[in-house]
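What follows is chain A.
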Amino acid sequence: MSAPANDTCIEFDNVLAGYGEFMILNNLSFKAKRGKITLLLGPNGAGKSTVLKAIFGLTKMRSGAIKLDGENITGASAKDLLVKHGIAFVPQGRNLFGQLSVYENLELGGITLGMKTTHERIPEVLEFFPRVKERMHSLASSLSGGEQKQLEVGRALLLRPKVLLIDEPSIGLSPMVVADVFKLLRKLADQGTTVLMVEQNVKSALKMADEAIALESGRLVLHKRADELLADPNLERIFLGGAHAAPAPSAASTV
Partner candidate 1 sequence: ADAIRITSIQELSGTGATAGTNFKNGMALAIKEINASGGVLGQKIDVTFADTQSNPGVAKGLAQKAVDDDVFAVFGPGFSGSILVSMSETRRAKIPNFTGGEAASVTLQGNPYVFRTSFGQQTSMPKAARYMVQNLKAKTVAVIYVNNDFGKGGRDMITKSLEIMGAKVVADISTDPGKLDFSAPVLQAKQSNADVIFVYTNEEEAARCLRELKKQGVTKPIFGETVLTGQKVIELAGDAANGAQAHIGLSVDAPVPTMRAFRARFEKAFGYIPDHNGIKGYTSVYVMKAGIEKVGKVDRAAFAKAMQGLSVSAAKHPGVLMDVSYNDKGDLDRESFIVEVRNGKQEVKEVLPALSKK
Partner candidate 2 sequence: MINRNVIAGAIGLAVLLAVPPFLKSYGIYLFSYWLVYVIANMGLNLTVGYAGQKSLGHAAFFGIGAYTVAILMKAGISFWIGLPLAMAGCFAIGLVLGFPALRVQTIYLAFATLGFNTAVWLVMRNEEGLTGGTYGINGIGRPEFFGLSLEGSLAFYYLILGATILLGALMWGLLRSPWGKAFTALRDNPIRAESLGINVQAYTLLAFAIGAMYAGIAGALFASLVDFIEPGPFAIGTSFMMYLMLVVGGPGYFLGPLLGSAVGVLLPEWLRFAQAWYLFIFGVAVVLLMLWLPDGLLSLPDRLKARRQAREASAARAAAAARVGGAQ
């Protein structure tokens, strides 16, 4: 394969995508670098989750292309994305099989690996989430909110993905676990995994990320190195209340 000798891993090229006729991403283009953690930031409803879902074909794309290492993966099946391209995805919200046990949920997470490998890796992953390990044979729906999130993250890590798409992992996690998860993601990235992560926990996330992309109304408004952004005196204004506190007509700013 003659991948261009650059460091772009994921590329959105003029992507127009949405739900039914409602277009959320308006000709969005951006690149995420290989082996780096790229943060997706933006107000609620900006379209961050839609970006990740588009990669996995969960939102319909009308035009544009999504590329991985230069190869067009628009419309690829979830199985191909997982197996061929090594992409794993932790969506936002509830994604467990509530009527199956914790262990069974993990097993299904490894269904593309084959059961032998999966069974080998499960203990490793569980080491990292002791709370979940304790509840291995409980129904997934009986876990607490944070325990469920941990299980979801663990289920994705089982795959040892080359690319990890992760949507607001910090939701529901206690601060220490958040720190642990961030540390782990950092380590994965340092080992070569490309991470594309959505976060509202802006400050902590910026501290561990490499790059940051900000969306508004489905469009790219900013793409900077994370440390630059963190140092930006405008950060407070842009993300932590300033910009939106201004009486801009809300329909214009966040439709």
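Candidate selection criterion: all candidates are chains of the complex that A comes from, given by their letters.
In this section, a contact is a pair of C-beta atoms (placed from the backbone, for glycine too) under 8 Å apart; a residue touches a chain by one contact, two chains touch by 3 or more; residues count from 1.
On a predicted model such as this, the values are computed, not experimentally measured, just so you know.
Only one of 1 or 2 makes contact with chain A in this complex, and that is candidate 2. Residues 18-24, 26, 29, 216-223, 251-255 of chain A touch candidate 2 in their complex.
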